[in-house]
Structures are given as C-alpha cells and as structure tokens.
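Note that one protein chain of the assembly has been removed; the remaining protein chains are unaltered in position.
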Amino acid sequence: MATQSCLRKLMAPSTANHMGNVHGGNILRLCEEAGRIVATKYSLGQVALVGASQTQFHSPIHVGEVASVSATLDYVSRHAMRVSLKVEAEHLESGRTRETNSSNMWYSIIDVKPRADGMTGVEMIRGERPIHPLHPSLVAPDAASELKKNAASAARLPLSTRSPKEFPVTLQVTPDVDSISNHPFVSAGYVLKLMDEAGAVVAAAHTKHQCVTVLLDKVCFRTPIRLGDLCTVRAGVTYTSSRSVETVVQVWKTELPGGAEKEGCGSICAVEARFVFVALGDNGKVVEVPELPPDQRTIRWNAGAAKHEERVAEKARAKL
Amino acid sequence: MATQSCLRKLMAPSTANHMGNVHGGNILRLCEEAGRIVATKYSLGQVALVGASQTQFHSPIHVGEVASVSATLDYVSRHAMRVSLKVEAEHLESGRTRETNSSNMWYSIIDVKPRADGMTGVEMIRGERPIHPLHPSLVAPDAASELKKNAASAARLPLSTRSPKEFPVTLQVTPDVDSISNHPFVSAGYVLKLMDEAGAVVAAAHTKHQCVTVLLDKVCFRTPIRLGDLCTVRAGVTYTSSRSVETVVQVWKTELPGGAEKEGCGSICAVEARFVFVALGDNGKVVEVPELPPDQRTIRWNAGAAKHEERVAEKARAKL
Partner (left out) sequence: MATQSCLRKLMAPSTANHMGNVHGGNILRLCEEAGRIVATKYSLGQVALVGASQTQFHSPIHVGEVASVSATLDYVSRHAMRVSLKVEAEHLESGRTRETNSSNMWYSIIDVKPRADGMTGVEMIRGERPIHPLHPSLVAPDAASELKKNAASAARLPLSTRSPKEFPVTLQVTPDVDSISNHPFVSAGYVLKLMDEAGAVVAAAHTKHQCVTVLLDKVCFRTPIRLGDLCTVRAGVTYTSSRSVETVVQVWKTELPGGAEKEGCGSICAVEARFVFVALGDNGKVVEVPELPPDQRTIRWNAGAAKHEERVAEKARAKL
C-alpha cells in the first residue's frame, strides 16, 4: 500500500494575497489535498481531516513558482492516520528550490450515510473499519506522543469555547461549490483557508499592518460542514510577543434553512485553531507588535505565553 | 424567525476588476447571497431572487478590505419578501469603515420539481405556500409602494424587449459549476455579475474609457437559468447625460442540446436590467461622456431621461 504522494502545482496569480505572494490559506489547502490523497490510498476508504499540528511557514511562495507538496504517512492508530507534509517552492528561471512549509495532518476514515435526524441529505460519521497497521520501519517516533498530547489538550479545552460570544464575528460566508471535494462536504482545506483569512484580519486590525502566517497549531475538526451551511468565523487576538500575534479562530456553522433564530442555539463550533502571525512594514520587513492591553486578555493569554516560550526554546535548541 | 443576517468577506485579489478595485459584479453577488440567506431563514423554504431595485454604488471597495453585507427583511407580501442590503468596507490598518453600496432585493419561495415537458432534469416554479406575515414594527414604509411601482412598470415594459435583435450580442457564455448555489440553477448573483460586465463593455466602447457602475435598477428575473444553458447577454447604451451612461442589459437563455436553430426561436429573455455607469479618466477622475447620436436613440431614450431627472432631483432633496 502506498504511503507517499506528491502534488505539484504552478502558482497562478489568482492564488495571491494582496501583497503578491501565494496566500497562506492556499498552501494549507494544497497540503490538506495531498494529505487526503495519501490517507485515501493507504486506507482504501473515504477520509476526512480531524486535526493538524506543527504547521509552519518558513518562507513565502511567489506567484509563478512551482509548489511541490510531498506527503508521507508516518503513523497509524486503530482509527487515525498521521501524514507528514513538506512544501518546497521551485523558482523556474534559476532552478533553485527551498523548503517553505511543513505540517502534520491527522485523518480518520469516514462513512457517508443518510441523515439520522430524518432530514434530507447525508451525514459524515466516523468509519468503524479499523485501519491496517503501518510497517514499524515507517512509523515516526514522535507521532504516538503527539496523538496523546492532542487528545489531552482537547479534553482540557476551556469550556468558554462553547460560548459563541468569546470573539466578535470576523468573517461570515456560505461556502460555494468550489469548496467541496469529492464528497458532499466542504473540504477541510477550504475551511483552513477561511480561518487563515479571519486570523489575518484581526491580526492586521491589532497591529495596523499587513500580517502573514508563521504557524498554525491545535486544529481540531469536530463536525463536518455542508454546502449551504452558514459559516461564522470568530477570531480574536489572544497573545502578543514583541514580534508575533497569536490568534484563536473558530468556525461556527448554522444549517439553513431553519438555522439559528438566536445565535448560540442552532450554531455549533465546528473547528477551532490557533494561528500565529508576524506583521510586515512597507518594506516587507517584520515590525514590532503592540502589546495586547491587559483588559483584553483572557484565560488564553497564559496558554499563549507558554506556547510562545516553548517555541523560542525549540528554536534555540535547533540552533545549537 | 430571524429577519437579519450579515456576510463578511476579505476581498481577495481574484475579486478585482482590471483597475484593481473589487468588481461591481462581485459586490452584487455578495448582496444576493446575503439576501437569499435572510429570505431562506425567514420563510424556511428555498427562495429565488425575482427583482432588485435602487442598487447604488457610492464608493469602490479595495482589494484587502473586509466587505460586510448586512441584510434586513423589511417587507413581506403573500408571495414576496423584500430584503434591504447595506455594504460597508473596512480598511484594516486604519480601522475606518465607510458605506459603499445599498440595494433592495425581492425574493419568492420556489419549488424544484421534475420538468413538466417530460425532459430530464428539474424546473423551478413559484412556490404556493404563503409566507408568514412580518411583524408590523419591522415593515419599511416605502416597500408596498415599490412593489406596486415595479409591478406597474413590468406591465408597461415595451414589447420591443421581446425581440432579441434590439441590442447586439455583448457577451456569450455557458455558466460553469462555480455559478450554481445549492439548487441546480445558476445563482442570481452570478447572472447579475455577468450583466454588470456586459454593461461595462458597451459603456467602455461608447465612452472610450473604463467605466464603473453607479446604479442598477429595474431588475426582473423572468425564468431561471440551468447549468449548461447558453447565456447570450445583449447590452446597449440607451441614454447618456453629461456624466453618466445608461445601459440596458438582457440575458437570453438557450437550452442545449437542441437549443435554438435560429436565434429568437428557442431563446427566452430570462432577465432584463438597467445599469448606469460613469467613465473614469487615467487619473481615476470621472470624465465627460459623449452624447448618444440621435440616430441611435430608441423609445428607451425618453425613459432614461426621466429616470435621470428623477435621480438628480432626489440628490438635490437629499442635500437640503
């Protein structure tokens, strides 16, 4: 069974953000697509993204370059697969390539069945068929501990995230047909792109500068989104260091028609993730970030600070 | 039942026209989507746009800004709902917002049924279920008279519009999958975008300058368009003032395969609307418009002049 795959795509101008580089959200979408292909090939079933971790943006990709996403399956539990992703950009005229992104994405097998609530349409449920174990030589050493850590942090998720009032509405859309993949649900890649946009919006409003993504972490997909659902994306700044802005982004879905009469009733928090941005000055250099005022800090500030210190320590270790 | 909704979207470079601002057609598409959500939520049924009026473009939206469309249901008759729409643009770095557009859109409940003519596929027919009356405190005072006026002007529509030869073909396309919403018909928003493009093409050809939309009026959707139908968009300049160009735009649909052997047989005028443009010089300032030569004027010239004077008077009243 195949455990590797690669997508290669020429980056067209329509993939650009308004600074002229490829939109971080489009890179996430490409990664999710590559990961889904490997997980589908290995499990021989339909799969859906359930989480992502350690997604890093090292360097921007420019329009006109070829992006290559290599996807390697490196961990399989009874019901989940981890795909490790590396993105490289190739400049055609010089022939130079550089690594621009990396991520780990987690997939589960799903079944698509008629809806249990008797409404028309289908629903996506976690498949029960176990996944074939991965050959031990292919297993990444860190994956099992990552799985455990993610499960633990999902359990510790502060209850406040169940309240839709934590952050103001940042973006609100109904996904269009372009957003679906080959089953009738909105692709996780589209959702990640939307969340990245929402995070960039609040980060830009806070810093008064354009912001680019450097890190995406702790993504947890709780329930799938259907074509035609209203997606309310709520984002807020939760932590600031001198050079970075941490945002938490949630996607609340409301099924239409009917839907929520009052917000909070019919809406479900479908996804939550943590995006870290840096702000760029007019010359494209990283600029200082204003501190989040104490009265706007929540329980998430300390978690953000801990995460930030962990990352600084990791970088220091990497330099040794 | 909810009578309000909001869409908020970051305007990506792919939404731009070739002057670098957000394409007026994309704004119309966003408005139609927001209006459809409110009408769907209120009526708990599938709805379709049947008309639009008083659509105004006050100021352009720039790529990189967040556009917010607020939609408020403010009138309900037995079979139609009016949604009033306001678009605001928010500049992220400065935090400034400004109103850029406003419109009233009319929706009816529809049913999607197997085709009456025995062909495969479905057709869209006006739903018979009456809509729940709106609480009197939410009813806009001008809506009932607008409904009456629209019905009257639809009856007065000159017969010449039934002839497909009135205007030359401006654009001709088959809508792609991206154009459909959640039922198998092309979304009204896509059609409005196409019409706006066609109007801009004839306005630019007349003025020899790039043109931007300032007003869209008298939209009447007579019959839905299916994915795969050939859309022939016919547009012509019907009136000119010193600073504006009025165009009338029609969408003729032809069903494929089979379709029209000779134009005019199998083609139906599905939509007609009136778009007003201003021409921009190289510095982005509004420039003078050459007068439409007398031999190119039709019965529509006088109607255009009356509309123009009405609008000038309204503006003068607004300034008092």
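Chains here go by letter, A and B, matching the order in which they are written, and residues are numbered from 1 within each.
As a convention for this text, a residue touches a chain if its C-beta (ideal position, glycine included) is under 8 Å from a C-beta of that chain, and two chains touch if they have at least 3 such contacts.
This is a predicted model, so every value here is computed, not measured.
Residue-wise, the contact with the chain that is not shown comes from A:S43, picked out of A:S43, A:Q172, A:Q210 or A:T254.
Considering the full assembly, A:P13 is the residue among A:P13, A:P130 or A:G281 that touches the omitted chain. Considering the whole complex, the residue from B:L230, B:V251 or B:V271 that touches the absent chain is B:L230. In the full complex, subunit A touches the hidden chain at residues 1-2, 5-10, 12-14, 33, 37, 40-41, 43-46, 63-64, 66, 92-95, 177-178, 180-182.
As for the chain not pictured, it touches subunit B at residues 13-14, 16-18, 23, 169-174, 176-178, 197-198, 200-201, 204-205, 208-210, 227-228, 230, 256-261.
What we mean here is this: only the chains that are shown with their structure count from here on.
Chain geometry summary: the mean Cα position of subunit A and that of subunit B are 36 Å apart.
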